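Every protein chain except one is present and positioned as in the full complex.
Note that the chains take the letters A, B, C, D and E in the order they are written out, and that residue 1 is the start of every chain.
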Amino acid sequence: MELVPGNTLITDTAEQGRALAIMLARKTVAAIQTDAETRQQLRAGYATNPDSLTMATHVVAIEFATVAAANNYWRG
Amino acid sequence: MELVPGNTLITDTAEQGRALAIMLARKTVAAIQTDAETRQQLRAGYATNPDSLTMATHVVAIEFATVAAANNYWRG
Amino acid sequence: MELVPGNTLITDTAEQGRALAIMLARKTVAAIQTDAETRQQLRAGYATNPDSLTMATHVVAIEFATVAAANNYWRG
Amino acid sequence: MELVPGNTLITDTAEQGRALAIMLARKTVAAIQTDAETRQQLRAGYATNPDSLTMATHVVAIEFATVAAANNYWRG
Amino acid sequence: MELVPGNTLITDTAEQGRALAIMLARKTVAAIQTDAETRQQLRAGYATNPDSLTMATHVVAIEFATVAAANNYWRG
Partner (left out) sequence: MELVPGNTLITDTAEQGRALAIMLARKTVAAIQTDAETRQQLRAGYATNPDSLTMATHVVAIEFATVAAANNYWRG
């Protein structure tokens, strides 16, 4: 299973880095719950629960912190 | 979908950096729950629940840590 | 709306930095729940719930980490 | 109200730094819930709830990360 | 009990670093709940609960932040 798309944290832009952060979180979910259909069902439930959404947003924020540091914050 | 407004973490001031942190969190929510009407309904509920508010505030704090580091804390 | 009091993370002392961290968290709450009366009501409830208090304390700890780094930990 | 005992994050030892981290968390609680008697009552409840204890431990871990960085990890 | 597979945080690639982050989290669970059968039973329950999955994903994100920093983000 691929956990880091492209096997790198380096991206050209902050926008791409943000997309990578979301992907990293989703890949972890897939590594823990390996059944795609089950993931699809769970997704319907949590996307309409505000706290569940905030919790997911929290994880993306943490992944992004790592990706942003890896890219020196795209200060370029 | 745009995840990082302006595609940069660099802002002129700490105030603008804080506003960006809030935007980053909201953009992630929109990326997960893509239906704007559903997001609007959820918003009404969580803004009157103290723990939900604290959870959202927590995410903003983490996003801001990244934005602040990217800007060398606007030390001037 | 002002999100960062004084528009700077720099403070003279650790004590002032801590007070700023608390302010930052409160300003975010005010940005999400813009009605002051509602915030006042919510405040009464969460200040007597131990887990709610811990959650709020958690956010302050994260904000303070950023403020402390911005000030080079007031190492003097 | 004093939020940072001694108004400094610098301590002689890691042990003292850990004690400071606990104090910082408690001072924040006191800043939010200013009534000492109420705090005492809440304390009885959360100290016998395992998740409440873990949440409190979590906050101390974050405060300690800041104190440890401030002291260059007491590397000597 | 082994807590850090191979007793090192250094990996060749980001992909391997991500796998290590997942392993670190699982080893901690095993250190706290030492009965393998109990862990297996708990696993069935939490993998079908969206918030439990998000919480686990959160821990992996934090472990990965450490592993990524240890490896200078595999910048090459």
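Heads up, the rule we're going with is that a contact is a pair of C-beta atoms (placed from the backbone, for glycine too) under 8 Å apart; a residue touches a chain by one contact, two chains touch by 3 or more.
The structure displayed is predicted, hence computed values, not measured ones.
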| item | value |
| --- | --- |
| Chains still shown that are in contact with the chain withheld from the display | D, E |
| Hidden partner interface residues of chain D, rising order | 13-15, 17-19, 22, 47-51, 53-58, 60-62, 64-65, 68-69, 73-75 |
| Hidden partner chain, residues of chain E it touches | 2-4, 7-10, 24-25, 27-29, 31-33, 38, 42-43, 45-46, 51-52, 55-56, 58-59, 62-63, 65-66, 69-70 |
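We take it that only the chains that are shown with their structure count from here on.
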| item | value |
| --- | --- |
| Chain-contact steps, minimal, separating chain D from chain A | 3 |
| Rotation, 0 to 180 degrees and nearest 5, that superposes chain A on copy chain B via CA atoms | 60 |
| Distance from chain E to chain B - Cα centre to Cα centre, in angstrom | 27 |
| Rounded Å distance, chain A centre to chain E centre (Cα mean) | 16 |
| Multi-chain contact sites of chain E, meaning residues that touch two or more partners | none |
| Touching chain combinations (by label order) | A-B, A-E, B-C, C-D |
